[in-house]
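Only a single protein chain was left out; the remaining protein chains are all shown in position.
This part shows subunit A:
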């Protein structure tokens, strides 16, 4: 449908007013149209800062961001950011939340067709009239996703949008978001702490390190179609990413090992477990 945008950053660095340290060193990166990119790294390494700059919600202190060759200076409904909290408006129904972008951009004439369409896409077709406060966390995050998709964005920027969800919901949404973005050709940039999430969703992962925030390593994850933790290629990519992550974090192996199996995504589904026994 839409064709995702091409994104390029040139010498982007950022220092927060008041905060002395540089949040971002010097970032030069290029993201292809329709690509799914994961930014991964420990807390405070500048992932959210970079994502805000890509969206145009913040401007870098130095350098510039080009989207399809044009320098961006402000946010745009064609580059939608999603946060850890769904940030829905609690006084509005599901469809009002989803239609908000259309309303702001004078496209309410499309709402009748577009809102059911995106709600169907996130499998919430029957929930249009509900108040968003009556939905579960996962459903709320789906509404936020539908709201982000309603304006047919070229870029989706996700800042740990799934980290508050339970393992199964998260897994389902990781799969769905990747599918939707691939189907619609949306360029996806995903910030996460979670290595499995990166391997689930991204074509490429950039490992960042802090002080100042910088890109330390680049791992390609060439798996086509839906991904499952049980795939061999999944395991390979994850091992590679873990190694890069540890190198960037300067963190002991034991810490990382206990960190991964605990992570629910890696837990075999009940059927897998039965098959193994």
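By definition in this document, a contact is a pair of C-beta atoms (placed from the backbone, for glycine too) under 8 Å apart; a residue touches a chain by one contact, two chains touch by 3 or more; residues count from 1.
Note that contacts and distances are computed from a predicted model.
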Check: Of the candidate names "Right-handed parallel beta-helix repeat-containing protein", "NitT/TauT family transport system permease protein", "Succinate dehydrogenase" or "ATP synthase subunit a", which one corresponds to the UniProt protein name of the undepicted chain?
Finding: "NitT/TauT family transport system permease protein"
Next item on the list: Using the touch definition up top, pick the residue from A:18, A:69 or A:90 that touches the left-out chain.
Entry: A:90
Check: Who touches the missing chain here, A:60, A:101 or A:229?
Finding: A:101
Notebook entry, point to check: Per the definition of touch given earlier, which of A:15, A:76 or A:169 contacts the omitted chain?
Noted result: A:76
Check: Which listed residue, A:73, A:133, A:163 or A:230, touches the chain dropped from view?
Finding: A:133
Margin query: I need the residue numbers on subunit A that touch the omitted chain, in ascending order.
Written below: 55, 57, 75-77, 79-81, 83, 85, 87, 89-91, 100-101, 103-105, 131, 133-134, 147, 151
